[in-house]
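Quick one: structure below, then a few questions.
One protein chain omitted, others in place.
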Amino acid sequence: MTIAIVCIAGVGLVAAIVLAIADKYLSVKEDPRIGMVTAALPGANCGGCGFPGCDGYARALVAGTAPNGACAAGGDACAAEIAKILGVEAAATEKRVALVKCCGTRSEAIRVGDYNGICDCNVAAATAGGDKGCTYGCLGYGACANVCPKNAISIHDGLAKVDKRLCIGCGKCVAICPKRLIELVPASATIHVLCNNPDKGPSVRKVCGVGCMGCHLCEKNSGGKEAGHFTFQGFLAKVNYANPPADAQIVAKCPAKCMVEDAHFESGN
Amino acid sequence: MLLVGAVLVNNFVLNRFLGCCPFLGVSKKMDTALGMSGAVVFVMTIAAAVTWCIDHWLLTPNGLGYIHTLAFILVIASLVQFIDIAMKRFLPPLHAALGIFLPLITTNCAVLGAAEINCKQGTGFFESVFFSFAAAIGFGFALVLFSGIREKLAHADPPRCFRGIAIALVTGGLLSLAFMGFSGLVKLPY
Amino acid sequence: MKTVKSQFKFKGGVHPDYNKELAREQPIERLLVPAELVISMSQHLGAPAKCLVKPGDFVRRGQVVGEKNGFISVCVRASADGKVKAVEKRLGPAGGKADAIILDTTEKPEGEAPAVADGPVLPPLDWKTASREELLKRVEEAGICGMGGAGFPTNVKLNPPPGKRCEYLILNGAECEPYLTADYRLMLERAPRIRLGVEIMRKILGGPAVRIAIEANKPEAIKAMEAAFADIDGNVEIVVLPVLYPQGSEKHQIFATVGRVVPEPPALPIDVGCVVENVGTVAAIADAVELGEPLLDRVTTVSGGAVATPKNILAPCGTKYSDLIAFCGGEKEPVAKLISGGTMMGFAVSTAEIATTKTTSGLLLLPRSKVSQYSSQPCINCGRCVRACPMNLNAAEIAKAVESNDIKAAEDAHVMTCIECGACSFSCPAYRPITQFCRRAKNSIRARIAAEKAKAAAAANK
Partner (left out) sequence: MKPKETAEHYILSSSPHAHSNSSVSRIMLDVILALLPTTAVGVWFFGMPAVWTIATCVSTCIVTEALCRLAMKRENTIGDLSAIVTGLLLALNLPAGIPLWMAVVGSVFAIGVSKQVFGGLGMNPFNPALAARAFMLISFTGPMTTWLKPLWWKTPDAVTTATPLAAMKGMFAADATAHATPHAAQNALEQIPSLCNLLTGNMPGCIGEVSAIALAIGAAYLLWRKVITWHIPVAFIATVAVYSLIAGGAPAYAQVLTGGVMIGACFMATDYVTSPTTSKGKLIFGFGCGLLCMLIRQFGSYPEGCSFAILIMNAVAPLINRWTQPKPFGAK
């Protein structure tokens, strides 16, 4: 028995000494911050940041080649901690979320063709411009939903909808949308214009029952041009998110019915 | 013959069901599977040599055969650590390729299993090392095969309840079924 | 001059039903200028032209209305007299939107006599005395781009970068797309024009050998070209190609005629000393030089099972599809699919309000019975697409990778070499949209490269 204990202890001791020596004389010097950042990260190795594992992201962070805050799993707390380690301020910006600027559901916007092919907006748009009559509107083939790392986007009635609570504002959907109709807006904003068609009223009406006609009523009702709550691009009203309108009454007064209060779909689970 | 026997007939994963954890864990991509196989071959061969020495010169003479499992765990764990550190220092390219797999092997039962089998059979030093090497090759072979299938399965669309590890287990079972065909091909002494 | 059989056969390829008998015997007919033309600024490959007119302006036939905008770009000229009704974004056949001039041809420019329909627009040039630069400039002024489908600016093609020499000028008369007969009719009816075009191009390119590639299923065209080129001097051969789709693809034609292999992108045919031009383009060059006639109209085949009388029509660029269909006597039966171009590489469009461009070689009206639907069945790994692929790609793997959103794997499988000929989808027993998967991968890879470039440029500016 004693021999056994001695043997095991001996083996353990020898191993420990060898390891200790190895660590001291053989180890490679690395930036100590890499280890600290790795520790601060969740360690899930999910790859959501685009780097091979948390360690890879940590190295990129320390090297300054990756933006802080790309770790969706760790969230703000994690970003703040990393910022502390790296000695830079976490960008103190307001939370921004994606907004799909189209409300032309299947029952409101016309279709002009029977699309037969891959369920992806980019290729659908490359096929005769898409099957939707409005060439600016959401095709509903879910390219944005596919790239969303948080599954915050879902397709309802031919339209993409963003769940505000899940969205982390990474902007991947903004980049992938072939119609360029997704925008990052402040999460606090509640009044939105859900249309992306800058054409004249009559041509909008030909393809969609709820398209913005550029009638400027929203502008008038919210205090006129001087108030600066809206900007116009062609015949399309856009909310000035730097100075958003507060009076929810204008929503009901929109004759085109493309204005809503809190457009963010909430899945309820 | 020993090589064929250990690689095909008594394949560690598919017939002895040793090392199932990395078999399922790192077989999603062919590249990682190759890296893992390399690391296993490397560690298993060295571990066999070291454990044989320990067993033969330290434990057996002292009549301590009954604690060899404990001793081997200790030795293999520290050995892997040591290799990790040494490799990082002297062979950085190899470390970059195998590095992340080394810590995983620390607890790999295939390594321990090979050491156990060796000391149970009481084989000579070179035979032990060679057997471990062959077993590791067999493990790597199964791992690479399996990763090929799993890469193919990545495009498959199984029912939701079977996605991920469940379907991998079913596949592993079928692969093991196929390997049954090799039984009797080589009569091993153990 | 001699006629030889092609000695090189590329791997892969398919045999679709050609259906050329529908319009093959129809002589080219001229369409009178329709009441409204939609002249797109993007009729060619590369940057769209810059629009020079505004609503209310009167324009004359041949007047430059769109200015060349960049190196790879050509000018756009008005195809008829008329008044500009509007300048707006219009959908093109490929699904993209571009500025287009809506021209009302019923209102003629004031105070002047109606223009002669075919009057010279540019001063005619004597190609024998004109310099190479003058000829090149004329090709550019005439707004000529490849009329086979891609629309690559011809003056760029005819002006190889320094250090590269054109050894072979290859005339593409393969017309391997099903249904289309526009090039075939052109070769029959305008063979002397094509010969003249060849001589002009030979001068511009510094006297390369000439190969005229025609598929074996067009014996009359081969005869017509033999007659027209009988007394030409120099190294000129007519190469009879086996009937195999995609024989008309630039890379495969180069291989079939002269046995050279164009390397992977970004290599171009000129890197192996070849320039390939469509026969229509060659005839347009002859017109532009000898007659001073810019590229204002082109021959378009209107065919398919649902059109009353299939025809080959010489129509002004910018003619709406609806006008072409009306000229052919309308629809015989309900149209299930309207295709701009051929069935293998053409674009399905959603409306007949789209207008022709310099590259519209055909307009097909397919009835329901001729339309096959794509499905989402899984791949059964039969390997037919791999055998069919003329670029020797593993199309099945690419499609599967794209299907599971693994664009990287598709890139590793060389998806960027894909020429989108459609042979894979054509041969797939599971009716999978393989070509579309390839297209999707290529789009996202291009988008990623563009984004990386933009990022690098932004970083450089900082």
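Each chain gets a letter, A, B and C, in the order it is written, and its residues are counted from 1.
Everything that follows uses one rule, which is that a contact is a pair of C-beta atoms (placed from the backbone, for glycine too) under 8 Å apart; a residue touches a chain by one contact, two chains touch by 3 or more.
Quick caveat, the model's predicted, so the values are computed rather than measured.
All shown chains touched by the missing chain in the whole complex, by label: A, B, C.
Touching the missing chain, out of C:V121, C:M147, C:V258 or C:A413, is residue C:A413.
When you scan C:A35, C:A150, C:A227 or C:C382 for touch with the missing chain, the hit is C:C382. In the full complex, chain A contacts the hidden chain through residues 107-118, 123, 126-128, 131, 133, 205-209. Listed by residue number, the positions of chain C touching the unshown chain are 10-11, 14, 16-17, 178, 251-252, 255, 261-264, 267, 334-339, 341, 343-351, 364, 366, 371-374, 377-384, 386, 389-394, 396-397, 413-414, 417, 420-423, 425-431, 433, 435-436, 439.
Against the chain not shown here, chain B presents residues 30, 144-146, 148-149, 151-153, 155-159, 162, 167, 170-171, 174-175, 177-186.
Please note the rule applied: only the chains that are shown with their structure count from here on.
Each of B-C and A-B has its own count of C-beta contacts, and the greater count is at A-B.
With centres taken as mean Cα positions, chain C sits 40 Å from chain A. Each chain gets one centre point, the mean of its Cα atoms, and the points for chain B and chain C are 59 Å apart. A separation of 43 Å divides the Cα centre of chain A from that of chain B. Counting only residues that touch two or more partner chains, chain B has none. Within chain A, not a single residue touches two or more of the remaining chains. Those residues of chain B whose C-beta lies close enough to touch chain A in the complex are 54, 58-59, 62-64, 67, 70-71, 74-75, 78-79, 81-82, 85-86, 88-90, 92, 100. Considering their complex, residues 3-4, 7-8, 11-12, 15-16, 18-19, 22-23, 26-28, 53 of chain A touch chain B. The part of chain A that touches chain C in the complex is made up of residues 112-113, 116-118, 120, 122-123, 125-131, 135, 146, 175.
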